[in-house]
Every structure is written in structure tokens, then in C-alpha cells.
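The structure appears below as C-alpha cells.
We show some of the complex, not the whole, and keep each chain where it was.
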Amino acid sequence: MNSGSPELAIEGPIATLTLRRPEQANRLTTDDLARLSQLIAEVNTKDSVLVLQLRATGKYFCSGYDIGSIGAERTVDFAQVVDALELARPVTIAVLHGGVYGGATDLALACDFRVGTPDVDMFMPAARLGLHFYQTGLERYVTRLGLGNAMRLFMTAEKQDARQMKDSGYLTHLVDAAALDEEVAKLAQACASMAPIALLGMKRHMNRIARGTLDAEALQADIRRSMASEDLGEGQAAWAEKRAPRFKGR
Amino acid sequence: MNSGSPELAIEGPIATLTLRRPEQANRLTTDDLARLSQLIAEVNTKDSVLVLQLRATGKYFCSGYDIGSIGAERTVDFAQVVDALELARPVTIAVLHGGVYGGATDLALACDFRVGTPDVDMFMPAARLGLHFYQTGLERYVTRLGLGNAMRLFMTAEKQDARQMKDSGYLTHLVDAAALDEEVAKLAQACASMAPIALLGMKRHMNRIARGTLDAEALQADIRRSMASEDLGEGQAAWAEKRAPRFKGR
């Protein structure tokens, strides 16, 4: 895989976004932000995609946004890209290894799952740089990790290891490095085998509940869609027959 | 105890609701929902009851709502019963053993405490059945277990064991099977020995705070009631005299 801007690959129901600047610890440039934004929008148009993995090449997952570019002109804000990832249509999995630093911690936090290996560490240097983090990022930290953990990461800029990241809820899965690919594949397959209307509806609405922005009417509409779906009949039949269901997404 | 619809027993300040279909792993029928609803309403009228236990007979706690009946006509929605349990007047304790599956996971989550033994496991198969879970249930999962844990249970439908259930906050107490009855009795007695106005007011308002639906005026009214109560004087006196208080609920 060549080095350069982020790349999208789709295999059946599973899409993979890969950061590809290993020489710069996958530091994101302003162009990378625009590209990521584009690729997330592209994934959202593919009805067949149920899972989106976020991966990175090289020793570190991602060292965040280029510090020298803070405040520079750009077409897409860092916060916008992260928010778009939180709102992405598929179930999202950040596959973490090495370091996750600065804005990259929020990028991964916007995913539904964060699978990491024991060598992962993280830190959030905003206050040490003199930078006040953006609203949706602070909200993600507080609502997903709890106030105590969010406060500790932001106020001290300390480095936390994989164990601490698991204890705070930052890592949803902590797995051996040798088992990482298998575990991620298992998780992705599990999600991809669910009934799409129920899976994607609940993913969306649970994220909104966590943020305090639930659209109760949209949720009711998704419930009605699932109740009227062919997939519900198939799910009930497969359950009764103790076989794997074959869902069609309708 | 005969098998059949749920049963209510009251002994002093402690009421017990028991699921009694052990041959069907306590799967709830539409009639059971109506009956549960009735019994919860009955408990709410008894001023003397301070604690409500939810128990089940047989090998499994409860395997949820009958999957074949999803969408069938019924007088009481599953969600309504669970919401009524969350709003029940007494402090509620789910006493869990064996399996807790599907809608039963939400039934127990609506209780104030969930005491389980090391043999307990749980899973939430909604997405595998093609079913979009109802709003108040998704809200309960997200607000009580955190987004990461809620997402994992709903998106993967994986089975979690007692250790995972304790770590996620699903189990508030994990105790040895041999000690279960004693530990539950101790917990129930502890709650039942408190001053009723303070106990039941704080139970109600903390549940509402967690849900983001606090009625601040109702809370202030309960504070005024407690400040004007005979029980506050008795509580202060008993504290000073280092003796157990004798509360009257007024």
C-alpha cells in the first residue's frame, strides 16, 4: 500500500478507511481532512456497507492534526470530520495500535468501537499547546468516558496506557497484538450479520441518546420500518429453526 | 409454588414479584405483561411497602418476551411494563440467576439494583431478530451502562458472563450463589430500615435525573416534606443516641 492520503476499500458489507502517512505517524494534513470527509460521505451512500473500519499503517495509529496548521485556512474543520464519523451510517470500529494522540483520540472516540492492543497509549495535549478543544469533542469525552476520566486526560495531558484506556471505557476491546486482526474480523462479521434496519437504526439513535440529541420521531419511524420489514419475519423464522438468518435489509 | 402467571407476595415492608414459568425459562406471554402491570400498580398503592424484589423460579431468570408474539395484539406493551417497573414507588431489586435474555435484560435494568450470581449471563438479540428496540429501553441501556457497553450488547448480540456484567455496571452486586438469599435480604433490609419519605423521594428523583426528566418542583416538595417530617427528628435523635431509628413514614 502506497503512502499518501487516506484510502477507502470495500469488501462486501465491510468498508475500511486507512490512514497512510506512517513516516509522519499518520499526522493529518488539511488535505487529509477534506479527503476523509469525502470518503465518509461516499461510504454513507453505499447501502450494502454495514461496518466501517478505521485503520492506520505504520508504528502509530495517528498523532492527530498537524499542530503547525492549527488556525490555518482549510475547507473542512477537524471537528467536522470527527462529527461526520460519529454520524456515519455504518457501525464503526477504530483499530488501534501504537500511539493515539491529540485529535486522533477524538477521531477514534467518535467510532462505535475501539479495539486496541496492549502497546497502545494515548494523550491529549490541547491545554499544553494553549488550545481550547472544540465543543463536540469535549462532549464526546465527557459523555463517553465520564467527567472524571475526561477531566484527567484534558487537565493533565498525561499519557495513559492500554490498561488505563480499557478501565476508562476508551478501549471497548483490549486484545493481544497477535489476535488483533482475528478479533476485529469477528467483531465486524458479528455486526455485519445483523438485520440492517435494526442494526443501523439502533446505532444511530443510541449515539444521539448519549449526546442528548435524540430525534424521537425518527426513532419511531425506524421502529415502524423494522416491524414492517421482511427481515423481522426472517429473523423470527431463523431463530425458531436455529439457523443463521439471511437478511435483505428490507 | 405453582407454575403460571407472575405472583405477588408481601411481607412487611418487602414485596416480592415472582416469575413462574420455569419450563419456558420464564418467557413472558402477553397475559403475563398485563398481570405484571397490574401487580406493580397494586404494590404502588401499599404505603407500607418500601422494597420490591423481582425473582424467578427455575434454572433461568427470564428469557424475555415471546418472540413469536412480537407485533401481536396485546393490552399492555412490553415497554410499558418495564417503564412502570422503573417508576415503581418502592426501591426495586432484581434477583438474577441463570440467564437473562432479550427484553428481560431491560426488565432487570429498570430496577434500582441487580444482584447476580457467577452463573448469570445475558444477551440482547434484537438486531439478530430484525427488531429495533423501543426508545425507553435504548435510553436505559445508554444512560445506565454507558454508550460503549450499550453499543456492544446491541450491535453484536454477544453473550456476556457475570464478570462482564459486573464490569459494565449491569450487575450492581455479584455474590456467590450460596450467599445470594442472605445478601439480597441484607440489601432489602438496609433499604427498608431507612426513612420512607427520604428513601422513596431520592429513589424517584435519581431515576429521573439519570433519564434527563427531573421534575425540580416535585423534588423540592419532597425535600420540604422530609424537612417537616417527624422522621427527621427521630433520625437525628437516633443518630445522637447511637441507636436504630424507628421511622413512621411521616
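The chains carry the letters A and B, assigned in the order they are written, with residues numbered from 1 in each.
We adopt the following convention: contacts are C-beta pairs under 8 Å (C-beta built on N, C-alpha and C of every residue); 3 or more make two chains touch, one makes a residue touch a chain.
All of these numbers come straight from a predicted model, not from anything done at the bench.
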Assembly size in copies, with 2 chains present: 3
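Everything that follows uses one rule, which is that only the chains that are shown with their structure count from here on.
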Inter-chain centre distance, chain A versus chain B - centres from mean C-alpha coordinates, in Å: 33
Complex contacts: residues of chain B adjacent to chain A: 67-68, 70-71, 125-135, 138-139, 141-143, 146-152, 154-158, 212
Touching residues on chain A, where the partner in the complex is chain B: 91, 112-113, 143-144, 146, 169, 172, 187, 190-191, 193-195, 197-199, 201-203, 205-207, 209-210, 212, 214, 216, 219-220, 222-223, 225-227, 229, 231-236, 239-240, 245, 247
